[in-house]
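A single protein chain has been removed from this complex, and every other one stays in its place.
Up next, subunit A:
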């Protein structure tokens, strides 16, 4: 039986032995029954009597054994007899029997779910969660969780504060396996507030020191999930994160199998909270006899943890790995060096020189891999490392893999003007054009066109050759289409061609292989499970769940003191509740197009135009042979965007002129705001770049502040310089000196397509929490989109905070001026200003700085002015203007002298605007 032989023929004889008193024999008979009862259901009935009798036995061991075995016999007739004994055993006085019976309910549910419900076993099982014995509790939780997976009502394991308390008590006392069950079900609980979350975390933390790695990882899961709920400024938050590091490191000293699972999970944790392990990079250094799957995983984590602080060590290690034996590992190590260069800007130089060293080794696959990553480095830091091109060209002949060849061709095309013999190099590739893979062919086509545009005189022949190869001799539609596009472009308008082909390329983002944030959040909730090993949500691969899609999501903290405040929180959870998607669905796109109603299509056009493309293609194919010179008829092929998006040249041919503001409605809003703003003549500083695309994964943020009709506005210009569309924008301010907060959420209805910008203005109010910043007018802003959250800080021009009722009564002014101590008076110079006193006064009035009195003393004009800030601080000013002198003197008096210098700046910029 155990070795795979069929011994079912002995069934009657074996059953006869069942009534023995010998426990060992009884156990063996039970084992036999479990295996063969299904084949002989009628005979199995004979055994029922003995089972029922055994369930009444005075020895709890035998009672438990009987109920356990009966549950394993998957015969309907027997299960009917099982109900009564099971009911009795669930209430047995001996906890050993109770815990066995709890598991038996799960078995029965697997065989006949309806029966379990009809008999009310589920309720009994729920009662067992409050049992006095921790082992019984653990088994009841395990049974309920298993039933819940296949049960339509997934709220079966209904946890509340009381049951949680029971579970926490049982957690300390039950076996390690029971702890895993309890921790796993705890992870599904949503605490009602941060106090409860913290108390659970405190009670789970000791589990991190357990010897069983399963317990440790399940505890990590609970903590990773609940830490989201804790306020960030509480000390406990940091303590907790600190405590997570040691157990994760310890997991790596276990057997390789455990290490692998641990590493896959650490990979997730590092993506979510890199700060936890940032000091522990050394434990991920690869030992030469690690199994390959451990090595690759360690390498991946090393790159994720690489930072300016540890880059020297990491590079030294990677260089070491690049001389190892295992080809796959060496390739990945070389690639990792490239990723370091892109991730840690300061290290780029060293990375490049390391790669050059590796190229010198002339090991074939190392060189190829290095060329591929160097291409990425060129794209990240254009015009910085061209000096190494010569070295690359030396190794041209050894490249035989398509990816490496394509990369090399791209480099030659991109820097054609600096490579003297670029035409020869490309020509040498052209000889075997038809044997190359599509990737290389496309790249070669683009590179030669680039070359032609850069050195038109000597390469005319070459370009014609490649265009005819691509269009006439190839049957690959992508290649042909791209060929026609270029042909058409070059023939009609070379200047336009130059703009299109040699357009500035968007920067590649730092981390291309990060998991999508929504998926990451879901996976964090599945730490320690299979999902975390595969980095896929369980719904994607577990078939047992029978359509019960219960997606577990990270709880969003909903309190306003942290930067991740209500708006962001609700937005996150809102976007989480939809299917994760980067590309907007077709209907959205259509809607966008309708809204826009003019302007060119931005991305792949929907249905109809795709059909058109096909039609043109057919046409083009037919005309191929007739076409003597560059065929004008084929213009329609420009619609064939499929060719545009393929390969490296893809982004390059996406013309930048295709990117007017997408959301028409938002444009209107801006105009509206602009229209109202102008007449009042308030000073609005020009937009400055707050966050360059390089630092925000392709999102470029420019902005300024304005005050329009007593309303403070934040004016933003967001541009997408990345390759993917951006959506789900939200904005949040940190606490600041003046309590500025957005009065309405950031409304970007349409996703922001690559190379597009949108401009809008957000009304602000000053009702938010106040915290003194340094400098005083510093404002920290977080902008979120579907890719990440970005933080930056900007300076608020203080004049937007000057309120309309800032005009002080003359008497009050005098009294206040005297009242403020003299040490609070600060003098400033405003240089090179050519306005006369009246103009100054007018202009300042427009900005809510009110002139109270004007005097002429000894030929000088003295203006006495007052203004009031949104937070009620008065500032009194005395402005001295000497005719014929462009330098004015400004004396400011204020009870809060720290604002004075900013008021001076405001004066300065208003008067010079």
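As a working rule, a contact is a pair of C-beta atoms (placed from the backbone, for glycine too) under 8 Å apart; a residue touches a chain by one contact, two chains touch by 3 or more; residues count from 1.
Throughout what follows, contacts and distances are computed from a predicted model.
Not every chain of the complex appears here, and the one that does not is recorded in UniProt as "AP-3 complex subunit mu-2", selected from "AP-3 complex subunit mu-2", "Glycerol-3-phosphate acyltransferase 4", "Tryptophan--tRNA ligase, cytoplasmic" or "Glutathione S-transferase". Note that of A:249, A:694, A:743 or A:873, the residue touching the chain absent from this view is A:249. Screening A:81, A:293, A:790 or A:817 for touch with the missing chain picks out A:293. Interface residues of subunit A facing the missing partner chain: 2-4, 22-25, 27-28, 31, 35, 38, 59-61, 68, 71-72, 74, 94-96, 100, 103-104, 106-107, 110, 133, 135, 139, 142-143, 146, 149, 173, 175-177, 180-181, 184, 206, 209-214, 216-218, 246-247, 249-250, 253, 255-258, 260-262, 279-280, 282-283, 285, 287-289, 291-293, 313, 316-317, 320, 323-328, 361-364, 526, 528-531, 533-534, 538, 541-545.
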